[in-house]
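Missing here: one protein chain of the complex. Every other protein chain is in place.
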Amino acid sequence: MKNLRAVPRTRHGRYVFLVLILLCAPALNAAEYPTKTVQIINPFPPGAVTDIVARILAPKMSAALGQPVVVVNKPGGGGAVGIQVAKEAAPDGYTILVTPPPILLIPLVNKNSRFTTKDFTPLALATSSPNTTVVRKESPWKTLEEFIAEAKKTPGQLTYGSAGPGTTPHFIGELVKMKTGIDLTHVPLGSESAAATALLGGHVNISFLTLGTTRSHIEAGTLRALAVASNRRLKDFPNVPTTVEKGFPELNLKIWVGFFAPAKTPAPIVKRLAAVISESLKDSEVAASIAKSQALIENFGPQEAAKFLAEEERKWSEVARVANIAH
Amino acid sequence: MDLLANVALGFSVALTPANLMFCFLGSVVGTLVGVLPGLGPVGAVAFLLSLTFKMEPASAVIMLAGIYYGAMYGGSTTSILVNIPGETASVVTSLDGYRMARQGRAGAALGISAFGSFIAGTLGVIGLMCLAPLLGRAALSFGPPEYFALTVTGLTLVSYLSRGSMTKALIMTTLGLLAGTVGMDPISGEERFAYGILTLRDGLGLVPVAMGLFGIAEVLENLTTVGQHAIYETKIKGLLPNLKDWKNSLWPIARGSCLGFFLGILPGPGPVIASFVSYAVEKRVSRYPEKFGTGVIEGVAGPEAANNAATAGSFIPLLSLGIPTSAIMALFMGALMIHGIQPGPLFIVKYPELFWGFIASMYVGNAMLLVLNLPLIGIWVRLLKTPYIILFPLILLFCLIGVYSLNANVTEIIIMLIFGVLGFLFRQVGFEGAPFILAMVLGPIMETSLRQSLLISRGNFSIFFTRPICAVLMVLTAAFLVSPLVTAKRKR
Partner (left out) sequence: MRRSTIATGLVLAGLAGLIFFEASRLTFGSIRVPRTGFFPSILAILLLFFSIALLVQTRRQPDSESREEPIKSDAWIRISATLATMLGFALVLETLGFLLSTFIVMLLLLRAIEPQKWSRVIALALVIALVSYFLFAWLLNVPLPAGILEI
């Protein structure tokens, strides 16, 4: 009898112990975190701005965490593939995501998207790059007003190039249409550089691209910047007016790069990672490298980033609704 | 004189011991990467990009460029030896190259591809040096309508790619075009034929499909006859091309170099298209077109030259305009940006030592690759004597790892296997893979450029005939289509 009863009891005890361990697991992890390599998933190809920012930060983060930090590229679907991989990763702080606005824009465009921003906790908004409104050198428009006047005379005749449906240049184009009351025809070209190429060749009339893409052309004079999205004029381009000056404060847009963790990541780990990213961004070597890569450091912490992102989401949902972008 | 001074400046940068070493390192790694199936230049440059962050900018681009053209050199090796395209640009090489290998002429095929690559690479660099700024601007005149016209011309090449029934080739072309429509519609962002599979949203990858249709299918086919008869002619006929081979290859190499260089400048998969075009041209001008596909050296020399010249050409838009025209050029741009150098219209003026050093290093690299590849031929040819019980599993393993390494995506392995089975079945009923691949490359460009053009012209089709480049291409297409009829009549 004794023996017979003993067996189930031990088994039972084992279960209780297992459950206890499982319950404690997050807490245990947080105390010891990190004990292995931390992966940063970049949902874009190597060489993209997210890749560059993540790779600049990785060594500093690694030094602070005492474990290797590696960047893993999971490109595809305009960012959807990698973002979804990050969403499905275990929320243990060993897989985090680096991404620009598409994390927010893809769910607005694609009703079947299997993630939303709610699946993630922001860790930091690391950097940003201002948006520029550019036309080709040979075009007749010298100022934003001239372009708007022409577009009003010929509704739907002028074209703007974007990096594809649901990308930032597309959303910005639609926002510009909403705020200025002009009608432009959207031509999706596949990538920012393809949009720049088509613009340089005169195949489209105007584009709204990041400074990273257009900078060298503005410097060389092959593209003319009608406006730059910024509060103040840029140090390097004192002659380019800002969207705020032109009376369109809503068009003060930045293309940010943020770090995210899966939503259920324990709070202590989120705090630790956010602190590490924030510290790394303050490093002078990092600052120099990021400045070289044509980006500006923002360094928003989790709360600040969440607030900013909520505002972004509100703005872009409005654009998606008015322009009827979703399908 | 200016040019001479610049070239001298370039060599003074390229010939420093450190840069020579990086150039050599890049070439070796590139060759290795090219030989390994699947893992193409894009992957290799991507993985090794982070190593260059601590280097001098010139050394960084010199090493990465070495990897790129090294991979283009090496890519033909597995195409010729085991019918597995090391990268997509060498799909065409396998058509005749692999046949040559089975006839015991692997040495000649590998030799002509190394020499052809060297000659084309060198001519390409000369072109790059003299014409970069001029041609960069010319590339800009290619807008969506021009691309559409180009793809229409490109599809007529199908008639030169098949050996058997034309109907079967047309079926494969249509299937290839259909395969190209899988994934996110680039104009509206809607999903097509993806059925909720995330990987398919981005479309079928060219590399997994090509490796399945050619490599896996080839091994599967060989498995049906294992032990019955030898796959390769055991007697090896020479390790290098003989005089007759050279005589036959000289013009194809020259033509391939020019074609490749100019097609390489255009955004998109330049080297792949260049190799297909060169093959078609060689078959068209040949006195024995019916022999193409049975192991004709011209079918190796031309396309190999074309894809290597295209490598040089593809740098032009990046270096003269700051426009990355392909994934690999975007990587180069990233490598430069991390050092705070932004390629653009002012690049050559602002960073002369970088530009000219880079160009000079391409000469050096090409020479190194030739020296590196010629002795390797002997080793490769001997590798074919590996017993099949080891060779086949190894080939399959490298295909598996190679495809996985592209995007760290298991689904792509499964795609490769599915296309392996399809390719095997297609072979059993006499359908060929080359038209499928060509159509799959051209299809998406054709569809998007057609729809972009119509958006720009507001639905007006005249846009395809009124623009000068379009008009020329359309006339060319008509000529291509009519000319076989004319020759056929004359024969009668």
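For reference, chains read A and B in written order, and residue numbers begin at 1 within each chain.
What we mean here is this: contacts are C-beta pairs under 8 Å (C-beta built on N, C-alpha and C of every residue); 3 or more make two chains touch, one makes a residue touch a chain.
If you're wondering where the values come from, they're calculated on a predicted model, not measured in any experiment.
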### Hidden-chain contact residue, picked from the options B:V349, B:V371, B:A408 or B:L481
B:A408
### Among B:A5, B:V285 or B:L394, the residue in touch with the chain that has been omitted
B:L394
### Message
Among B:R192, B:R284, B:K350 or B:R467, which one touches the chain that has been omitted from the display?
### Response
B:R192
#### Entry: Contact set of chain B toward the excluded chain (per top definition)
29, 32-33, 36, 39, 43-44, 47-48, 50-51, 165, 167-168, 170-171, 174-175, 177-178, 181, 185, 187-188, 190, 192-193, 219-220, 223-227, 388-390, 392-394, 396-398, 400-401, 404-405, 408, 410, 413-414, 417, 420-421, 424, 428-431, 447, 450-451, 454-455, 459
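Heads up, the rule we're going with is that only the chains that are shown with their structure count from here on.
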### Query
Per the centroid of Cα atoms for each chain, what is the distance between chain A and chain B, given in Å?
33
### Interface residues, chain A side, partner chain B - complex
45-48, 51-52, 55-56, 71-78, 80-81, 84, 109-110, 112, 156-157, 159, 164-166, 185-190, 193-194, 196-198, 200-204, 212, 215-217, 219-220, 222, 289, 291-294, 327
### Task
Over in the complex, which chain B residues touch chain A? Could you list them?
45-46, 49-50, 53, 140-144, 184, 186-191, 196, 198-199, 201-202, 267, 317, 321-325, 327, 330-335, 337-340, 342-347, 407-409, 448, 452, 455-456, 458
